[in-house]
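Of the protein chains in this complex, all but one are displayed in their positions.
Let's turn to chain A:
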């Protein structure tokens, strides 16, 4: 119990009072205005589908992979999209390796719902053979450094990597037009995902009985 307590972060009474007092004067502790963002840099990997986002001190890396699978029974003509999060212990001493904690699952769900319910990624274009083969897109989010606001950073990373991801083109060919050929990226240009719009997550915090918003 003591070992866990030593790893979790505790806020002092002084900090809490000071943050609220400074916010009443429209000041944030790192010299930002109430609605200012921290500088955001997005770096892309050489291979399509990987991106690293740095939002202030927070760093999140995202990697997209695809696989051909059988579709769900109730959606035979749609591909699938799944988000996995990994909270590396190097990001924060409170993160433990192994099973994702509550917050990790919540972050994955928020990014997933943002992409799925807004219909950002076109699922029907991922269908290859109706009822038999569809593309399953898997997004892996790795939290490298926790400097706050993981949800926004993870969302931007997921979007950036989905935008640069290229999947191999596949056609039906062979003797009786039933054989699936997955073309090598050298033979045919790989295809990007069809992304209709970009759902961007913006996190707000409300202080002082609803009077101050940050």
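What we mean here is this: a residue touches a chain if its C-beta (ideal position, glycine included) is under 8 Å from a C-beta of that chain, and two chains touch if they have at least 3 such contacts; residues count from 1.
Throughout what follows, contacts and distances are computed from a predicted model.
Note on the omitted subunit: UniProt lists it as "Ribosomal RNA-processing protein 40", one of the names in "Translation initiation factor eIF2B subunit delta", "Calcineurin-like EF-hand protein 1", "Cytochrome b-c1 complex subunit 2, mitochondrial" or "Ribosomal RNA-processing protein 40". In the complete complex, the residue from A:31, A:102 or A:209 that touches the missing chain is A:31. In the full complex, chain A touches the hidden chain at residues 2-3, 5-6, 10-19, 21-22, 25, 27-31, 93.
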